[in-house]
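For this view, one protein chain was removed and the others were kept in their places.
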Amino acid sequence: MGFFFLVQQGLGLPPQASSVAPAVDSLYKFIFWVSAFFFLLIVGLMLAFVLRFRKRPGYQKDVQAPTHNTLLELTWSGIPLVLVLIMGFWGFKVFLDINTPPANAYEVQVTGQKWKWLFTYPNGYVDEALHVPVDQPVRLVMTSEDVIHSFFVPAFRIKRDVVPGRYTKLWFRATKTGKFQVFCTEYCGTGHSDMLTFVEVHEPGGFERWLEAASNLLNTLPPAEAGRRLYQSRGCAQCHSVDGSGGIGPTFQGLFGHQVMLKGGVRTEADENYIRESILEPMAKVVAGFEPVMPTYKGRLKDQEITALVAYIKSLAGEPQPASGQ
Amino acid sequence: MAVPVGNALFGDNYLSHAKGWKSWLFTLDHKRIGVMYLVSILASFLLGGVFALLIRMELWTPQRTIMDAQTYNQMFTLHGAAMIFLFIIPGIPAALGNFVLPLMLGAKDVAFPRLNLLSYYLWVVGALLALVSIITGAVDTGWTFYTPYSTTTNTSVISMTLGAFILGFSSIFTGINFIVSIHKLRPPSMTWFKMPLFLWGLYGTAIIQILATPVLGITLLLLIAERALGVGIFDPALGGDPVLFQHFFWFYSHPAVYIMILPAMGVISELVSTFSHRHIFGYRFIAMSSIAIAIISFLVWGHHMFVSGQSNLASLIFSILTFLVAIPSAVKVFNWVATMYKGEVELATPMLYALAFLFLFGIGGLTGLFLGALATDVHLTDTYFVVAHFHYTMFGGTAIAFFGGLFYWWPKITGRLYRETWSRVAAFLIFIGFNTTFLAQFIMGAQGMPRRYYNYLPEFAPYHRVSTIGAFLLAIGFVMAAGVLLHSLYAGAPAPANPWGAATLEWQTTSPPPHDNFKTQPSPGDPYDVDRWVFDRSAGGYVLAASAAGGGNA
Partner (left out) sequence: MHSAESHVAHHFPHAKAQVEAGKLGMWIFLATEILLFGGLFCAYAVYRANHPEIFVYAHHFLNKILGGINTVVLICSSFTMAWAVRAAQLSQQDKLVRLLAVTIFCGFVFLGIKYVEYEHKWKEGLLWGKRYKPVHQELTKPKDVPPPKPLPWVNPEEQSTLPPPAVPPQGLSPEVKGFSQEGVVPQNVQLFFSVYFLMTGLHGLHVVAGMVVLFWVLLRARRGQFSSAYFTPVDLAGLYWHLVDLIWIYLFPLLYLIH
């Protein structure tokens, strides 16, 4: 029963959305049916023999039955051998397609770090999601800031480890528009299962429009709104909430203009300079009760972007509250 | 009830031979060392099983259920480490093998009894170090200890890896002991092809233990040096290569899965022949396939790194070799099925485990084909498909064979028979629970659910729930099986020398055997000539056909 459910569900495979997916799925289905045949053969014979030759009153076993048969042995070694070699070389052929990008691929730089993905587009714009045009080969050049991660898009049937100290490459050509899930599949610590993002495949022309709008957000949007977008796209949201809830870092709600208790008991006011310093030199002033784990954004955020982030944090300050007990 | 012929429970046996705890702790008797291993390994299995249940409970909901992410990561690491290093690797060779190997050879002990005891105590030290690691900030690296995560996490990696390092030496010493015993203590009349297939399995296992475990040893030493001293061999910041660790690790750990499965296949060969009451089919092919597996298993480690960026050519070679290693396993399965043909199949508890093995290992082996093929592996690796695949081979294969072997040799070890009805119900529950737990994981793996995930997307929730329910069924089955065995210890009927009708030598001594194993030296013949053994009601078990005819001139 479960078997028919499985067949009906496309053998459990997710939808196909890349140029290599149909080839991978064909192989998958071939292996599935070969396996199903041999499994039913073995289990069927086993059950038949249990029933037919079970120990019971009045039944006599055949003591003359053969105990070896070389021809039979060679047959049941040879047939599986041929089948698995077909699987092996078929798998290699499709694997080469998965691994060999066409020359004209659009290149995006991917950085994995605990626990987010950063995608750098050719114009230098950085985003937390991967946006690509449909029906155009895209090449990812990937590296990691810390430990090994792995970039996996189930709908594309592609996966590649992202290793610190070296560059790994991956390519795909999306064949469907829409949003597709991206997982990190190499265990990387506490937030491993939250290291998720998505690939958004745009229809023709849509990708270029998106990239231009996203890259120009500093010029086209008010600073606080641009800061909000940066907060979303550059990884701040991973650790800092804006609604007062807890996280790996302090919340941004009601932060600006208030006193902050630092490690070691010093108080300081959260003004523009403090926020700027915390972005560029996170270890300089660590808020009491939090681990010093924030990476520096020096060289990763432009001055204009920091200004926009400060403006956004300012906008979350709310009504200044009198500090209690002072 | 009358004591059956060949039962030594109330006379001189290895259990009554010497008294007091010292006679156990300092024993050089392979049977007692085997029993100590058995108790310790079952305790580890219990520990690993509790971790597994906690993991499955956490995964009941897509978000937090009973523990936080860090604790969850520690749980799956400890589950893997306990099950692999403490239970599955030593399980069949060190516990059952230690007890049975000299008996099957018709020998009085293994070649180096002191080394045997040393290897047990190394196991204990290794296990204690693993416990220390659990208490002092449990490891959260996964049992694979991948660098650079394992060199940067602040949990107690050193004591766990040091524990695994010492367990490795325990395993090496067991391997040396088995190889030398088989070479030097085999009676002259027992030629290589007159050896029981369990011994062939143990021999193949010992070869892998000896050739692969030292590489794990140096890998773990390097990891320890990396953490303690910062040698940087695997640290990209110091010019090292983290992927080199994976090559080293899998050079051991892939052959290690054959350390786990080869002795299991040996057990199944014994069970299928004995309970089909028929000579094993294709003896030489089964024996040689063990050695073929042992050799090819060293050449497939790269199939764990198809997506790490190794060269296409290397991937092709590892993929083809991986497929080749499937053939000897398939040959064994076909021969076991053929053994039942025209036999007299008796569905005793050990045979139920053997049939479960054929079913589960069949699924485990066949799903390995999806992972051996490069293109499908890219999609499936590091998902629940892999988790389900190795549980079908390691648990559905090795652990099921271990319990089959335990129920098979239990009367020999303890001198007691257990209640057949309840042990069959337990075996059935284990089979159902196991499939419920892990079949669901194949489907979600194919859909892309990554392994080692604390939170997961809500669409996977139904599969996880089915899996969790299955895990508890499985646990109930094991509790029941344990109950049956414990009950037999004080209320079981005394076991005859040969309750099953097997033709290997361990059944030609009393149950339990005397200190020196045999009162009269048995003469080895064909280990599968089961037709010479017939059931004798007055003896309560099987006796040689000649003596059944009233000691006459048969």
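We just call them A and B in the order they show up, numbering each chain from 1.
As a convention for this text, contacts are C-beta pairs under 8 Å (C-beta built on N, C-alpha and C of every residue); 3 or more make two chains touch, one makes a residue touch a chain.
The shown structure was predicted, so the numbers you read here are calculated from the model rather than taken from an experiment.
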{"item": "Hidden partner chain, touching residue among B:V3, B:V180 or B:L544", "value": "B:V180"}
{"item": "Residue of B:V231, B:M288 or B:L544 in touch with the missing chain, whole complex considered", "value": "B:V231"}
{"item": "Touch with the omitted chain, as defined above, among B:P62, B:G137, B:P214 or B:G483", "value": "B:P214"}
{"item": "Contacting the left-out chain in the complete assembly, out of B:F99, B:F248 or B:W410", "value": "B:F248"}
{"item": "Positions on chain B where the hidden chain makes contact", "value": "102, 107-113, 115, 172, 175-177, 179-180, 183-185, 210-211, 213-215, 217-219, 221-222, 225-226, 229-233, 235, 238-241, 244, 248, 516"}
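Going forward, only the chains that are shown with their structure count from here on.
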{"item": "Chain A and chain B, separation of their C-alpha mean positions in angstrom", "value": "35"}
{"item": "Touch list for chain A against partner chain B, complex", "value": "2, 6, 9, 11-14, 20, 23-24, 27-28, 31-32, 34-35, 38-39, 42-43, 45-46, 49-50, 53-55, 59, 61-63, 65-69, 72-73, 76-77, 80-81, 84-85, 87-99, 146-148, 150, 152, 154-155, 157-161, 163-166, 168-169, 181, 183-194"}
{"item": "Chain B residues within the chain A interface of the complex", "value": "69-70, 73, 140-142, 146, 148-149, 152-153, 236-237, 241-243, 276-285, 306-309, 312, 315-316, 319-320, 323-324, 326-327, 330-331, 333-335, 337-338, 340-347, 355, 358-359, 362-363, 366-367, 369-370, 372-379, 381-383, 439, 442-448, 450-457, 528, 531"}
